[in-house]
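Complex shown without one protein chain; remaining protein chains in place.
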Amino acid sequence: MFVSETKLRVRYSETDQMGVVYYGNYAQYYEVGRVEAMRELSTSYSEMEKRGIAMPILSMNCKYIRPAQYDDLLIIRTTIADMPATRIRFDYEIFDEKGNLLNIGETTLVFVDKVTFKPCRSPKWFTELLKKRFCER
Amino acid sequence: MFVSETKLRVRYSETDQMGVVYYGNYAQYYEVGRVEAMRELSTSYSEMEKRGIAMPILSMNCKYIRPAQYDDLLIIRTTIADMPATRIRFDYEIFDEKGNLLNIGETTLVFVDKVTFKPCRSPKWFTELLKKRFCER
Amino acid sequence: MFVSETKLRVRYSETDQMGVVYYGNYAQYYEVGRVEAMRELSTSYSEMEKRGIAMPILSMNCKYIRPAQYDDLLIIRTTIADMPATRIRFDYEIFDEKGNLLNIGETTLVFVDKVTFKPCRSPKWFTELLKKRFCER
Partner (left out) sequence: MFVSETKLRVRYSETDQMGVVYYGNYAQYYEVGRVEAMRELSTSYSEMEKRGIAMPILSMNCKYIRPAQYDDLLIIRTTIADMPATRIRFDYEIFDEKGNLLNIGETTLVFVDKVTFKPCRSPKWFTELLKKRFCER
């Protein structure tokens, strides 16, 4: 298991006329969560693309528990529970500053060659970085 | 069962640097699907809010089958399979112009009082409109 | 002068907690305006990119006169006032269904080679299409 946390301030643009964060914007928050998780592994999604691998999304599931509000400083906790093979799953929990759980989500991504879009295995250098941190816990 | 179809043109703003529609934007497409489904029932989501009821989202699930491309004229097929009680579920299938299935999704919404945010039952006038069309099929 | 009109339904996702369309979303409406203007010229922005030319934005100016509301069916009137050379300017006026003017904007785009990003002239085939319609008015 590898767990990473990052913070994010809700923008006005992300609210809708119900006065809360639009339900579709959590996908962006999940993106921030997994991108910062990768950065904590001493790499980045940008690095992944530079090395010729893209990671399109296969599926996403979201549960909306409490609405996030404008200007909330959210905590996004991202978990990689299993070592990736051809796919990688990220789980997300989003909290407000008081520690209330607002949202739960998960995305499954697939590793593909950036040019051919053919599926491939998680690159060894990435798996190694992840293994190191898996051992720490 | 009530089924409704609507068309939608992919905007440039909805693509990302992978050259396809960003995975988070399908939530907006689902919104267009269910809003137009409600319009086909001779009402609208706007009407629902004017009558004091909001419909926040409880959960969303998405499966990404093939990527939608810039300028694609998508067909969004929205299905209400069950008569709503305190919740309503919408299912979505998104096709490109050639009939390829690109994306499958579902959202569950809850009826709430717009002011107190307390859950309530699907309003009778809405259930009646839906019943009429359920009978037709 | 070439003038084109298109319609667009305001999405819930495009509103913010002020209860109106978020100011940053008009750029997307302008995009729809100019893309449909190009389609009316029997081509498309997509076609332009396929022929190796991209059209990044140099500048944008917006005036917010009245707010657009959720579910409004907006009319976007797009004008190309001058024949393009290395740049092309689009002017936009956005109206609601009652004919109220809500927003005025303009964008200046530059023609560039899609690969090198070097500026180039408006391609002849595009200028010809535009000339035909300039003559009609």
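We just call them A, B and C in the order they show up, numbering each chain from 1.
One rule holds for everything that comes next: a contact is a pair of C-beta atoms (placed from the backbone, for glycine too) under 8 Å apart; a residue touches a chain by one contact, two chains touch by 3 or more.
Remember, it's a predicted structure, so these values are computed and weren't measured experimentally.
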Can you list the shown chains that the omitted chain is in contact with? A, B, C
Determine which one of C:L41, C:M60, C:L101 or C:L129 touches the chain that has been left out. C:M60
Looking beyond the chains shown, say which of A:Q28, A:T79 or A:T107 touches the absent one. A:Q28
Name, in rising order, the residues on chain C that touch the hidden chain in the full complex. 18, 20, 22-28, 31, 54, 56-64, 67, 107
Sites on chain B contacted by the missing partner chain, in the whole complex: 12-13, 15-20, 22, 24, 70
On chain A, the omitted chain is touched by residues 9, 11-13, 27-28, 31-32, 35, 44-46, 70-71
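We adopt the following convention: only the chains that are shown with their structure count from here on.
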How would you label the chain A and chain B contact, same or different, if same means the shared numbers make up over half of all numbers there? same
Between chain C and chain B, distance of the C-alpha-averaged centres to the nearest whole Å: 28
Whole-Å gap separating chain A and chain C, where each centre is the average of the chain's CA atoms: 34
Express in whole angstrom the distance between the two chain centres, defined as the mean CA positions of chain A and chain B. 25
Going by residue number, chain C touches two or more other chains at 12-13, 70
